[in-house]
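Omission of a single protein chain aside, the complex is shown with its protein chains in their original locations.
In order of appearance the chains are A and B, and numbering begins at 1 in each one.
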Amino acid sequence: MGFNILSILVFLPILGLIITIALPKSAAGKAKIVALVFTILTVIIASYIWFAFDKTNGSMQFVEKYNWIQGVNIYYHLGIDGISLPIVFLTCVLSVLGVLVSWNIDNKPKAFFALLLLLQTGMLGVFVSLDFILFYIFWELVLLPMYFLIGIWGSSRRLYASIKFFIYTLFGSVLMLVGILIIFFKSGINSFDMLELTKNSIAPNTQNWIFLLMFMGFAIKVPMFPLHTWLPDAHTEAPTAGSVLLAGILLKMGAYGFIRISIPILPYASKSWAPAISILAVIGIIYGALACLVQKDVKRLIAFSSVSHMGFVMLGIASLNPTAITGSVLQMFNHGCITGMLFLIIGMIYDRTHTRQISELGGLANKMPFFAGMLAFASFASLGLPGLSGFWGEFLILFGTFKNHTTFYQVMVYIAVFGIVLGAAYLLWMLQRVIFGEYKGQVQEFRKVSAVDIITLIPLIIIIIFIGVYPSGMVNIIAGSVSKLIGM
Amino acid sequence: MEKFIWIIPVLPIFGFIITFFFGKKFPKAASVFTTVILGACVLLSMMSIFIVNSGGPFEITKNWYVTGKYSIAMGFAADGLTAMMLNVVSIVSFLVHLYSIGYMHNDSRFWMFFLYLQLFSASMFGLVLSNNYLQLYIFWELVGLCSYLLIGFWYEKKSAADAAKKAFLTTKIGDAGMLIGIFLLFFNTGSAVFKDVFNFAAGPEVSQGLITASAILLFCGAIGKSAQFPLHIWLPDAMEGPTPVSALIHAATMVAAGVYLVGRSFPLFSLSATAMQVVAVVGAFTAIFAATIAITQNDIKKVLAYSTISQLGYMMFALGMGAYVAGMFHLLTHAFFKALLFLGSGSVIHATGTQDIREMGGLFKKMKVTAITFIIGTLALAGFPLTAGFFSKDYILGFAYAQNKYIFFIIGIITAFFTAFYMFRVIFVVFFGNPKKDGIHAHESPKVMTIPLIILAVLSVVPGYFGAWFISERFSIDKFISFFGFEGQEPLHIIPMVIAVLVGLLGILIAFILYFGKPITNKKISKWIYPLYKLLHNKYYIDEIYGFIIIKPLMKLAEFINTFDRVVVDGFVNFIGKLTVIFSRAVDIFDIKAVDGVVNKVADVTYLSGKKLRLLQTGNTSSYLAIMFGAVAIFVIYLLIKVIFIR
Partner (left out) sequence: MSIALFKILIANYDIKLWYFLVISAILFCIGIFGVLTRRNLVQILMSIELILNAAMINFVAFSAYQKPESQLGTIFTIFIIIVAACEVGIGLAIILSIYRGKSTTDISKINILKW
């Protein structure tokens, strides 16, 4: 390693941010170009990491470790493995798409793109940092730009939603910080290093308490039932790019935290809490799906579908089975792509019709066949149609959970399968009302499909089909690291 | 040589891709191109028969990915059953493609229709060629998708979009059970490959409960796909799709996939008497149940749809009784004559522009080819001697008779009677009597539509003789059985054959009396049995019952959950927020009154004293100086006094 590629990846958007801010007021329109260039650069670097990544080796790669604050053993410690690699890659891709979908934004463009770039740095940092303090800093760094993105560029109830989002998640992460500090002091090695801490000596009883604290932080982010209510509001009010990144990446931070921190560092507590978590996850699956059935706002519907889908992810994680956790990571990636795509399309449709009410939409198959087709495609991917990526994540999760020899987990799978049926129900019903039937909205003349729209959607289509047809490449990368992490 | 088999599903995928990119520009060329592709598939499928016949079953597999000790392999396998299914699918699909060129010619999304048909053909080939349950499940879902797309092809009609959704969801319920069944098998066997699963299931240490459970769960998938009671409700609605689709997907191939699944898993099912019993009972009930509904339907396609459900039930109960060969044989013959009937009805609809049989009449003279082929198909369906349906149906009934399963035998006979009756009711009303309403403008369909009808009419008769040839003891029954890969003893019997034929003729006779040119009698009769008629006409109110006991409560629950979420879960969050606000109000008041009060008092004192003291500020320099000097003087005097008196 001649150079610190991960640091470059993480801080490249910051450079873009500086340039964006430095732009003169007259050139504010150029901000989007700067943002696009820098996000594309991160995709290129992420692709390089993907190809240079040793896929047979499940341990941390591209590791960077420097002293940061010596007195309390805080290090600047970055690294990437098969669990974080897909999500890092997805972060870069979705950031580009987030910039593209915001191409026509004209309210304070400089600030918007600067915040988007800051958000990207935060997200990337969370997934590559291996030191608790660094992790926590990035974790909090994500909140700020998202708060402003929702609060400034959101729809009508944006202030309520942004404050709710900020305070709710901050509440969780502060508890998480307490957990981190307790780990530091009780571990016996006084370290913040996630890798070293797997060899800690925390008493089982203490572990349970720490797990609960960490759980609050992560579960709010995921979000798990019943801590999910910030999500529909935030999703509904956020601008399209915000929704995409919120659904695509931010939700994954919580699940990632469970996989990276809770399970390896607190193995005993994980085992004792796992049944409770899987019950909550399954409730989330059914609950979210049922709530979807009666939503009137398309974005809100997709937000609740995220609750349902993240329930699958949590079910896989809680089963503590390598296959299921592999499935969870894959599902995180897929959900990021698919839900990201759904939000992109809804955003594009909203740009044209100026309504998201299901009752006002309709007949889009004739009015805008391209978007109708894309919406149908993404919906089918979301409901887990084989041949598209959504299927494999759900399949591996359910199969892996099923393999846990207890009746309890098998019952969980039976209920979760019912969730898949409900998933098909609400998505198809939504499709039927939105793209079939008769259009009832106000706006009659629609802007034509632009090249930017198509370019925005194509990468996700390719990823969704590719993983749907050939999942093994991705699965092998993830599975190697997962088995290393679980130690099986 | 055997490797060529993978070409069969890949060809339509190729056609799909080409059509996807160029179809919109060259719709006509696309339709011809895709039809040619299916023609090639027909040839390859026929080749597969000979290869399997001479070389025996074979398999090609490739590891897809490995998770722990469970490896997921993808592969194609071909045996007699596969070869038969390949032929059914490719031939019907080819003819439907050909027919659609004529039928769909002035549709605005002409090219898209062929695009979907290609995707469907590819998926269906993939389904029947799969060598493991997982892959089968994948293609199973894909054909479901195609069915969805094609039923909803005319999505501007709300009923079509509704039907598409209903079809997908209803089958999805069955699929959920099937997926769990696959999990059970996969998880216990460590492999989803058919061979391994069957070897495992036949092993000594396997519990009966596991086999029964997994077989019944798999059968759930079949119930959904093959529209068996209680998940049959989607198929009649699916008739909203274009008629060629009904012929291909909802009569010949996809709905038969459920029967195929049971047939494919027969070694598993046959290990569990309970599972077999379930299959047989569900099948028999569906057969007679759907047949009774078919009597009262007035939509020509709905009649055919219920007839399809009924016939699929026939196949199911054949399989459930253990009549494996008979069931699969009936699948084969049924595929051809039911496709023929649908395409024929499509031709009629194309000509008259209506689907209601009461508005048709006297079409025999106007559309000779359609009428004759339709009658041939009907005879085959009714099991008239010398048609294919006769052989296959009587084969099933003969088995039931021989095995002393009289209940099934009687149900089969009654169903056969109803079948003959309702089909000839359609014939007499549509093709004979006096033309009503739009019938005047009816004309024969173009050649591109009638040729498939003729081919299918031939196929509705010929396979019967093949079957007879295979089955008759002189021409080696063993060969046929080994060809299909499963052994069973199924001789022919004369008595059931005669009974079935007589019953069929009775049905035709009653239909003739009631419907041949005399609609008045029709009315009298239906008045006499009006309540029964109404019950049947409304399909036993099954849809309404489901709506009442499943959909309505589910929506209520969803409504409740949503309110619960808003009011309780989110309400709790907001309550915490409000509580915090109230608490901070209290703190605020305390702050203003107590803490800030002290601060303000200090400030007030300072202010007041400042107010008094500022009077000293006269602005007059001299007075300042005077004060200054005065002060100095006082100070000096003080010092002096201090020095003088204290020292």
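In this section, contacts are C-beta pairs under 8 Å (C-beta built on N, C-alpha and C of every residue); 3 or more make two chains touch, one makes a residue touch a chain.
Everything numeric in this text was worked out from a predicted model, so none of it was measured.
Engineer: Counting contacts across the entire complex, name the shown chains the missing chain touches.
Structural biologist: B
Engineer: Of the residues listed, B:Ala273, B:Ile545, B:Leu625 or B:Leu640, which one is in contact with the missing chain?
Structural biologist: B:Leu625
Engineer: Would you indicate which residue among B:Ser54, B:Asn404 or B:Gln617 is in contact with the undisplayed chain?
Structural biologist: Counting the whole complex, the residue in contact with the absent chain is B:Gln617.
Engineer: Would you write out the residues of chain B that touch the absent chain, in ascending order?
Structural biologist: Within chain B, the residues that touch the unshown chain are 614-622, 625-626, 629.
We adopt the following convention: only the chains that are shown with their structure count from here on.
Engineer: Between chain A and chain B, what is the separation of their C-alpha centroids in Å?
Structural biologist: 32
Engineer: Can you list the chain B residues touching chain A in their complex?
Structural biologist: Against chain A, chain B makes touches at 64-65, 67-68, 70, 137-139, 141-142, 145, 148, 152, 155-156, 158, 161-162, 164-165, 168-169, 172-173, 175-176, 179-180, 183, 186-187, 554-555, 557-559, 561-562, 565, 569-570, 572-573, 577.
Engineer: Can you list the residues on chain A that touch chain B in the complex?
Structural biologist: Within the complex, chain A contacts chain B at residues 164, 167-168, 225-226, 228-230, 287, 290-295, 322-323, 326, 363, 365-366, 380, 385-387, 391, 396, 398-400, 402-403, 413-414, 417-418, 420-421, 424-425, 428-429, 431-432, 435-437, 471-472, 475-476, 479.
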